[in-house]
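After the structure tokens below, expect a handful of questions from me.
In this view, the complex is presented without one of its protein chains, the others remaining in place.
Every chain is named by a letter (A and B) in the order it is written, and numbering of its residues begins at 1.
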Amino acid sequence: MNPQAIIDGLIAGSTIGLGAIGLTLTYSILRFANFTHGDFLAWGAYLSLSLMGLIGGLLAELGVRLAPFSFTLALPLAVVGGIALTVLLALALDKLLFGRLRARGADAIIIVMASFGASMALRSLLEFIYTAQPAYFTTALQIAKPLGLGLRATPDQLLVIGMTFVLVAVLHLIVTHSAMGRAMRAVSENPALAGVYGIDVAQIVRLTWIIGAGMACIAGVMAGLLVQIRPYMGFDLLLPLFAAAILGGIGSIPGAMIGGLIIGLAEAFAVQIVGAEWRAAISFVILVLVLMLRPQGLFGKAGG
Amino acid sequence: MELLAYCAFFLTIAMTYAIICLGLNVQWGQTGLFNVGIAGFVGLGGYISAILTTPEAAERIGGFGLPIAAGWAGAMLGGAVLSLAVGLLTLRMRSDYLAITTFGIAVALQLVFQNAETLTGGAFGMAFVPRPFAGFQGNAFAFNLANLAVTCAVVLALYLLLEHLLRSPWGRTLRAVREDEVAAQALGKNPASLRLQAFALGGAIMALAGAVQAHFIGFIAPGNFLPMMTFQVWAMLIVGGSGNNRGAILGAVLVWAIWALSGALIAEVFPADQQARAASLQIVVIGVMLCLILLWRPQGILPEIRSVSRHLGRRHKDQ
Partner (left out) sequence: MTVLTVQDLRAGYDRDLAIVKGVSFGVPAGQSLSILGPNGAGKSTLIKAMAGLVPCFGGAVHLTGQDVTGLAPHHLIRRGLGFVPQTENIFTRLTIRENLQIAAQLLARPRREERIEAMFTMFPDLAARPRSLAGALSGGQRQMLAAARALLTEPSVLILDEPSAGLSPKLVGQVFDTLRRISAAGVTLLLVEQNVRAALALTERTLVLVDGQVAHDGPSAPLADGALLGRLFLGHRAEAMP
């Protein structure tokens, strides 16, 4: 078995885990499985790409590569804007669609269905705007440097893995230790009681979208930087995202991250045995196993 | 004559969609089960029937050359078995777990269709799926009309069967379970088992639709069973009116008409190299339409007659 699968798995797992964080938060706080979440990843990547082009065009002096990475300063700047725009997209969708259905008292499953319809529309809109041709943040080639033990990784890949861990740690600390995090956990347990306790539930809902869409954008850019950007990239990640969120236990941020890493590693190792064409089936198999053996997930509470 | 032949062709395809919608209506409209893997169930039926009925081929397993009716029966059995497996796994959990799992089923089956070349013919699919009335093939009009008649007969038979079932004690209990599970349980009904039965029945009907479609077209390939199909069928049922079997059929014809007409329009208006891109606008339109109907007329064109689905209206007041 090729040990390089560890690096491949960690990289794929970082993207999946970061994306699954938003999914698990919306699932536990807004109480529905959001099928548009994958498309937030894709939109985040494309919006950042467009902004990068814009910034690069306006400020040519930013066109210097940030050694040892493959991209220029325009990319991190664009990602900041991309996050803001992805968050706006999520908030707009909540205001126009999900929020209205919630206010009407519609069943969660109707909101799931609406998210399914919206996801198709969002994805096809990307295809219309940017065409189905893959796009790239950078065409610069990077040499994978040896890390020892027969492992190799490019600086970009190491950056992605490192950034993911920092983001997850910060988010986890916020949720477990800040007033905001307490309020989020309270709303996830009982939204009506949260209002009685003085929590502005609408504000927590907005906060959930901000964190979820922000992480989705970063995950989308990471996937775009290391592989490529396609309108269907989010859709293809949706099953791994769901599997990671459920495997980790709905509502758990470290759970989503660990779930993502497990799925990334499982994919990387399994494709060496069954072939790359079966990659998408791996997360399905894991999902089925979790539902059979431990439906509450690794860090979830039974019956929760 | 050519136009009439096309109309017959168009209606036959619409009727195969109507069969899928009727199956979905059993699962969603009557029982409230959200299936996001319709394309997988339909594809499974198509492939099973194709494998059972195609003539022997050197490069594949299967090719049993059985009669078409045996293919249809095999498809329904396969659809029911898959539904039972999915149902057993997820129906005791939150409703969205079924959605996520069926979504996964469709992804996994799509991979099987594409990659299990020795069984499914891989990306190129299977040709020479026997077509009913193949003898008429020389005359497109007669051929399409005969097939339309058969497909309509299937739709009618299913419609009558489902209407009968819904008026039966089984159907009444099913709705009781959907409206108020606790009360139904108190009356000694087993909601889990009823849901499972409904899900399996719906899955069998969807698989039958796949078989009917495969035999009409005479060819089957993985590309026919993309998530797009699931999405179209949902739009059909929601537009037509979930819970209402006539609504399901009406929705299928209507949405398929919108789809075909907008497709024709795009072919007319856009240059050839832009058509794939413009086709994505079709999906945007249907997606937005689905959301708008959920927002403004969740009961669809033909609402459920007896009682509006609890899933579409207000919650119980004590929630």
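To be clear about the criterion, a residue touches a chain if its C-beta (ideal position, glycine included) is under 8 Å from a C-beta of that chain, and two chains touch if they have at least 3 such contacts.
Please read all numbers here as calculations on a predicted model, not as lab measurements.
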Absent-chain contact - pick from A:Arg31, A:Arg152 or A:Arg182: A:Arg182
Which residue of A:Ala67, A:Val196, A:Ile273 or A:Leu293 touches the chain not shown here: A:Val196
Absent chain, residues of chain A that touch it: 179, 182-183, 185-186, 189-190, 192-201, 301
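One rule holds for everything that comes next: only the chains that are shown with their structure count from here on.
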Between chain B and chain A, distance of the C-alpha-averaged centres to the nearest whole Å: 31
Touching residues (chain side chain B, partner chain A) in the complex: 32, 34, 36, 89-90, 93, 95-97, 99-101, 103-105, 107-108, 111, 114-115, 227-228, 231, 234-235, 238, 276-278, 280-284, 286-288, 290-291, 294-295, 298, 310-312, 314-315, 319
Of chain A, residues touching chain B in the complex: 27, 32-33, 35, 97, 100-101, 104-110, 112-114, 116-125, 127-128, 131-132, 235, 238-239, 242-243, 246, 275, 277-278, 280-281, 283-284, 287-288, 291-292, 295
